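I have a structure here, written as structure tokens, and I will follow up with some questions on it.
Selected chains from the complex are presented in situ; the others are not included.
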Amino acid sequence: MSEFKTAVSVVETGQVNIRGYSHAEIIRHLSYAEGTYLTLVGRLPTPAEGRMVDAMLTSLLDHGFVASTITAARYIASGNPQFVPGVAGGLLAAGQNTLSPQHSYELIRHAHELQEANGWNDAESADAIVEEYASTGRRLPGFGHPVHRGDDFRATVLFELADELGLRGRATTTYRAIHAAFVERTGKTDIPINIDGCLACLGSDLGLTADQTVGIALLAVLPGLMAHVIEEIEDGVPLRYIRDGEYVGPAERPLPDDYQRSE
Amino acid sequence: MSEFKTAVSVVETGQVNIRGYSHAEIIRHLSYAEGTYLTLVGRLPTPAEGRMVDAMLTSLLDHGFVASTITAARYIASGNPQFVPGVAGGLLAAGQNTLSPQHSYELIRHAHELQEANGWNDAESADAIVEEYASTGRRLPGFGHPVHRGDDFRATVLFELADELGLRGRATTTYRAIHAAFVERTGKTDIPINIDGCLACLGSDLGLTADQTVGIALLAVLPGLMAHVIEEIEDGVPLRYIRDGEYVGPAERPLPDDYQRSE
């Protein structure tokens, strides 16, 4: 009844092999970035790939209170001052509106499908996509940031590094063309490619699936998330709540007579 | 290899028995309060017990933004607008500082241990405990509320109902004696028994363990928690964050030369 199968590791007495390699050797010889790449992707990274993943892993180390993950985690730890629930609960805030490289993955794939169907180049698919999103009033994923206007420095540094390492690939080129077409059409120079969009490009060019790239993004936010949970436990405010919420529901009304119970 | 054992239910084709009773019959004949009591505790409640648990289950239906569970859930749904993660994440905020009847359970047990060891009555153990907490600067669990001063109406209604149903027991009497001693000693008449303390009394008098009573409390907050997550998904603000956080860490400083990496 071996219902469960895995290709990640095999565990025997005194020995674990991860993707075929001795775990003892891995601890001795690989960095966390390399070990993570091996574990998640199934093969050893080249030196350039290992360096790139290491930089991606440090690209979200903390973002203060400007993050739903961290604010969620602090409210959790404010009610339940324990480390693990605060950290796990904070991760649950990762989704459509934050830490979501998968939406940019879909955009890149959409562009490539358009190119293949129509024989277009990057500029042509970019124009078509920007037009398509504008005409349906949708926001392009991976563009813009509430604080970092004009430039998301984290994306800038990572894109530079990818170029230096010779790792810029088709996804990055396609996505940057979409961004260029967007800026040209709208004139909105204060809407940069943000770190989510950048991670989608780099992850895609590294051959990572969308979920694998989300995994890198989660690992990247966790050190700060953990530090905030510890701060909240050690120095926080028990039972934080929102003091200026506004009630917009029905006015006070009596319970109708036929809902009156006599014990 | 029947490693897993349970006394909760048995499942066969076309038939489930919960604590021995047919699930089909339960759906037909029991209320949710009665079914929950049966499932959690293992026996059918009397009519009075069923009524009491029903009232406990409605005692936390919602508390607006004045709750860490709800604020945590809204921040989660603001980043990840999905129902299940928001609800589960909100529950993780239940702990030492909120929805924590178990601390009052421990206090009640402590009082009873003192009584048995010293031949004391409720008033005597209450005086000793209030003295003990005052001398060590600890707060008594289950007392006080940030908004409801002088009276937590939820506790008041539940205690009244318990009296009407003939369900006041030793735990309630002991705990109310501690509260009376606290008010007498401190003169703080604006610090009532709160709903957590009340649920501990009533759960204890019903024969529920502390975890079972926490379970009732979680079910009691979930309808409001769910309603808030739905509001956040449907009408909320994507990617909420805290705008007025204060940085209290070290001033800007350069990375030392020996941490400069050349690619």
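For this structure, a couple of remarks:
We call the chains A and B, going by the order they appear; numbering starts again at 1 in every chain.
Going forward, a residue touches a chain if its C-beta (ideal position, glycine included) is under 8 Å from a C-beta of that chain, and two chains touch if they have at least 3 such contacts.
Here the structure is a predicted model, which is why all the values come from computation and not from measurement.
Because all chains derive from one sequence, the complete complex can be expressed as a copy number, which is 4 in this file against the 2 shown.
In this section, only the chains that are shown with their structure count from here on.
Our note on geometry: chain A versus chain B, Cα centroid distance of 33 Å, whole angstroms.
Residues 51, 64-69, 71-72, 75-76, 78-82, 85-86, 88-89, 92-99, 146, 161, 164-165, 238-243, 245, 247, 263 of chain A touch chain B in their complex.
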